[in-house]
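One protein chain is absent from this view; the other protein chains keep their places.
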Amino acid sequence: MIVQIEEKDNVVLIQVKEERLDAHNSGELKNQMLNLFEEGKNNLVVNLVDVRFVDSSGLGSLVSGFKNASARNGSLKLCGLQPQVKSMFELTRLHRVFEIFPDSEEALASFE
Amino acid sequence: MIVQIEEKDNVVLIQVKEERLDAHNSGELKNQMLNLFEEGKNNLVVNLVDVRFVDSSGLGSLVSGFKNASARNGSLKLCGLQPQVKSMFELTRLHRVFEIFPDSEEALASFE
Amino acid sequence: MTDKLEVDIKVPNQTRYLGLIGKIGEDIARTLKRFKGDREELAYHINLVLTEAISNAIRHANDDDPDKEIHISIYIKDQKLHIRVYDQGEGFDITRLPSPELKYLDEHGRGVYIIRSLMDEVTYKRLKDGHVLEMIKSLH
Partner (left out) sequence: MTDKLEVDIKVPNQTRYLGLIGKIGEDIARTLKRFKGDREELAYHINLVLTEAISNAIRHANDDDPDKEIHISIYIKDQKLHIRVYDQGEGFDITRLPSPELKYLDEHGRGVYIIRSLMDEVTYKRLKDGHVLEMIKSLH
């Protein structure tokens, strides 16, 4: 899994550079996030702008990050959802769980 | 097969609006050209800019048009070849037969 | 002109082929002349249900054993798209899964729900040496 990690103030921006986030690579995303939590970084933005396809285990890895961030008084927010990816959040009602922003600027600004 | 046909002075520009020019649709291109020849239109430019894939029968339809145009003292020229399509002309040595131009402007200008 | 087509795929019991098989499913969906709805949406859904069903077979039935094999069959019959995913496992009761709304912060448990939401008929049946999940989509 290719991810690009950037820190802005106290927020970590994770851009998933894969066309698919699925049972083949979602475990790696989950681990990347666990590493960040261990380093005390609890405010995350996951940018999915390059992701064209997400399955239930991709959603599961984001739910895992969301729960861990919340448990540490941080938060995990999403941005850059393509229409088909967005429809997956709606189908599973997860759009009610996550804060979802159009792009990373707006997601980062929401932490200020 | 979707083609877009335009007349400029005494030259007919045929733009093939298909991703593939193959055994499934090359017969139609050949017939389109035969119709033009019957109308006395013997100077043709075939623009392949939208074509990503061509097989031997696609090449065959262009050879057919080339021979018919030449037999009528006209000519058939090509333009807009994508790299993979161009490599097909090289593999079959047909790049020595056809006059090939980068774009339709240059192909049309060559008739002046 | 009715569509007719049969594609059979065998791959090792490994998730690295999920993308390829999903893409083949998308290609097939995009080719269907008969389908009246949004063809790009259908392509996404076929990719997705293949991915969900195969991941389940790899993990839950074939215990992530990379030496086992996954068998997928995709075909069109009577204007319906049939997708079958064969596993070599002990099986499960597909009618007795909890609804995912009740546990919406679980990491798991959305796969079969997604398959059921997107396909018209879903059955899971015992075979001689394993099980088959059949998912059917009407094309008219």
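For reference, chains read A, B and C in written order, and residue numbers begin at 1 within each chain.
Rule of thumb we're sticking to: a contact is a pair of C-beta atoms (placed from the backbone, for glycine too) under 8 Å apart; a residue touches a chain by one contact, two chains touch by 3 or more.
Because the structure is predicted, anything quoted here is derived from the model rather than measured.
In terms of the touch definition stated at the top, the absent chain reaches B, C within the entire complex. Contact with the undisplayed chain is limited, among B:15, B:32, B:61 or B:75, to B:61. Residue positions on chain B in contact with the hidden chain: 19-20, 22-24, 53, 55-57, 59-61, 63-64, 66-67, 84, 88, 91-94, 97, in rising order. The set of chain C residues touching the chain not shown comprises 1, 4-12, 16-17, 19-20, 23-24, 27-28, 31.
Just so we're on the same page, only the chains that are shown with their structure count from here on.
If you average the Cα atoms of chain A and of chain B, the two centres end up 49 Å apart.
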